[in-house]
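Note that this complex is displayed minus one protein chain, with the remaining chains in position.
And now, chain A:
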Amino acid sequence: MPSLAVRLGTLLLRNPLLSASGTYGHGLEMGGFCAPSGIGGLVSKTVTLEPRGGNPAPRLCETEAGLINSIGLENKGVAQYLEEVLPEVASADCAIITNVGGHHDHEFADVVAMLDERDEVDAIELNLSCPNVDDGKLPLATDPKRAESVVAGARARTRKPLFAKLSPNVTRIGDMAMAVESGGADGITAVNTLLGMAVDWRTRRPGVATIQGGYSGPGIKPVALRCAWECARNVTIPVIGCGGIQTVDDVLQYLVVGCRAVQVGTSSFWNPANLGDLASQLAAALAEQGIDDVNDLIGTLEVARR
């Protein structure tokens, strides 16, 4: 049985498979489909300082090769998360990573400070990249200076592993990666959804109520994979790949381009057991290739020499 354990800074994961924020609830609810003891960790839905009711329906629209969503960060706020969710999630036998969002820059640091006091939280992921607020302007995800300062603000409030989740909606994601690394991030999650749009030409209505939304699923994989690769080659901190993963081949591709772990999002919607299944399939795939340790595969992209 190959060794699957990977390290993200000081965080040791049993295997590289994590849920993606907003696509697996808080994770423990899914215990009937996927045992936490079979995966690396659970990433929470984005938690914000204040409760957020989210966007109006329709919030989802399926497209040819993926899904457009405009959930709008619906969540009951950090107070409810600390009081009710965390004590329950603590029983999960895997890493608990809390994803944090905010409307104003200071909210990130405020929420991080509250999470820092809780032992149940193993790591924190900053959602710098939600396309479903602020009309998709993505201020934090597109301005390296501002992203760096938000990360630095959060860094000052916690010693827990801190990951920054980036948006693919930029020209040079490598610059964003370097900015959050110098802000003090311990890792990078690449990527969040792409801005996308759908329309029903018969009714003239947009697919989601907010007109544009976040595009995810198999259709974004080539874009997301490239983003993850560009991040990995520009920084020394670990990169967590995310976008369009549905099969174990997808997982292996992200590892080869340099990702230390991966997150599985939309494909959980068509099989909520997929995350756990991928972990077992990863072990089998490595064994078949005669690879004893998953770390031997990470970042092994072969580039032809001239």
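Here is the rule we go by: contacts are C-beta pairs under 8 Å (C-beta built on N, C-alpha and C of every residue); 3 or more make two chains touch, one makes a residue touch a chain; residues count from 1.
Everything that follows uses one rule, which is that contacts and distances are computed from a predicted model.
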Protein that the absent chain corresponds to, by UniProt name, given "Branched-chain amino acid ABC transporter permease", "Cell division ATP-binding protein FtsE", "2-oxoglutarate ferredoxin oxidoreductase subunit beta" or "Dihydroorotate dehydrogenase B (NAD(+)), electron transfer subunit": "Dihydroorotate dehydrogenase B (NAD(+)), electron transfer subunit"
Contact with the hidden chain (one of A:16, A:36 or A:66): A:66
Absent-chain contact - pick from A:37, A:182, A:271 or A:300: A:271
Residue, one of A:28, A:152 or A:223, that touches the chain absent here: A:28
Absent chain, residues of chain A that touch it: 22-26, 28-30, 32-33, 45, 53-54, 56-60, 62, 65-67, 69, 71, 74, 76, 80, 83-85, 88, 217-218, 266-273
